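First up is the structure itself, then whatever we jot down about it.
Only one protein chain is missing from this complex, and each of the others stays in its spot.
What follows is chain A.
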Amino acid sequence: MISLKTTKLLATTAMLLSGTMLAAQAEDYTITVWAGGTGDTSNYRYDNIVLAADILEREAAIRGEELNITVETQAWSGWDDFKQAVTLAAEAGNAPNIIISGHEDIGPWSQSGLLRPVEDYVDFDAWPLNAIYPNLYEISSYDGVVWGIPQDAESRPFYYSRANLKAIGWTDADIEALPGKVASGEYTLYNMIDDAKKMQDAGVVEAGKGFLPRPSNGPDYWQFYISFGGEMVDAETGKLVLDKQAMTDMFQFFVDAADAGVVPATHLGSTWDAFHEAVANDQAGFWHAGTWTVSEWKTKWGVEDFFGQMQYSLIPAGNENGKANTISHPLVYLLSNAGTDEDAAIAAELITIASEPRFNALHAVKSGKVALSDAQASIPLFANDRWAGIATTELLPHATAIPNDVEFGPYWTAMYKNLEASWTGTISVEDAVNALEAEVTSALGDQIIVR
């Protein structure tokens, strides 16, 4: 779904300048902004650029210049259509000036020449970019170049229905102690399967709804790979890693969950609406989703008391090889190669202003995201939001990020395809992992290390 908005900020500037009768020639810019994976609660992802344009125009007016910026925004709720649109528009020479996408796109898009390095246009030593956590810039860099400015970040916790845990005999104290047990590795994914089964056997939840994983592809599935000890990148060489044992254990976990009947073998490809409806109404036992979905549950699915209804934790470890973890998938502002260098310079100034902690706080609180800087965390709107604080202080420190490697896309696609195939029982786990290995080694050669 695409929403198209055009915001004209001409009137304000014209009004400001009408009395001054400046001799300087007016400069007109049209800056296009496309945002992917942007639902109803994420409007500040692009609205912040509109606000930034207003400020930039006012700053110009104070300097005695007339600057007119028209910001045209488009938002896609999904990723497939968005990435297709950006890629093909860029090939046709119509890419938007500012792209808001996942950091993993930096690899392929920078190689193809779609992007301008943002480091050539902004000042990282000046406010507000010097306030953003340095590790986020590592995520928005590729091959030694900073390509993007972090727009938001999140974590992807595991959630529990308090009512359903109590229905199988858990006490409030047990539930409160759960996140700690998960973090220490005492409570594992297999314990979770057992408890989900108990809920189903006791008739607390319907069969196949004990455990609801994400119904579609997403970075979330890499968390389970880490839960079983997997590594995505080799720290020493910087190459991608396929840990066959961890991948086998992870595939096997979902097959075991399906065999235990706590999740259907046909779960992948089911609908998000069914997922949200089940988890928001205590029809499921255990599930995982991004921190931002809490906002959706509140605004769209009738959850009134999130903390009273649900417990949260890191994604539990799968076995002794792995650890409890979560993944953060920061979105970044990227500058495309579209337009003139002057357009890009204006777009970069807009991104810089939009990275003001106050603007980032608007987005983070409305959409359930974490803080990108200490300054943002101290903005009252953010500081007074309990969930945003928890996501930043309790979950984010345990977060890893998927790599920006140019070859990660093919690896990811192959991983998900074979996870699907084994989960649905089309092929065995062993065959799925072998197929994955064959596919990535033929496609990536020595760019991937198979362990």
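The definition used in the following text is that contacts are C-beta pairs under 8 Å (C-beta built on N, C-alpha and C of every residue); 3 or more make two chains touch, one makes a residue touch a chain; residues count from 1.
One rule holds for everything that comes next: contacts and distances are computed from a predicted model.
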item: Choices "Sugar ABC transporter permease", "Propionyl-CoA carboxylase beta chain", "Hydantoinase/oxoprolinase" or "Carbon-monoxide dehydrogenase medium subunit" - which one is the UniProt name of the chain not shown; value: "Sugar ABC transporter permease"
item: Listed residues A:111, A:171, A:299 or A:384, member touching the removed chain; value: A:111
item: Residue touching the undisplayed chain, where the options are A:27, A:80 or A:259; value: A:80
item: Residue of A:94, A:171, A:184 or A:271 in touch with the missing chain, whole complex considered; value: A:271
item: Identified contact with the non-displayed chain, of A:55, A:260 or A:443; value: A:443
item: Positions on chain A contacted by the hidden chain, ascending; value: 79-84, 86-88, 91, 101, 104-105, 107-109, 111-114, 117, 119-126, 143-145, 216-218, 237-238, 264-271, 274, 341, 345, 348-349, 406, 408-410, 412-413, 416-417, 420-421, 423-424, 426-427, 431, 434-435, 438-439, 442-443, 446
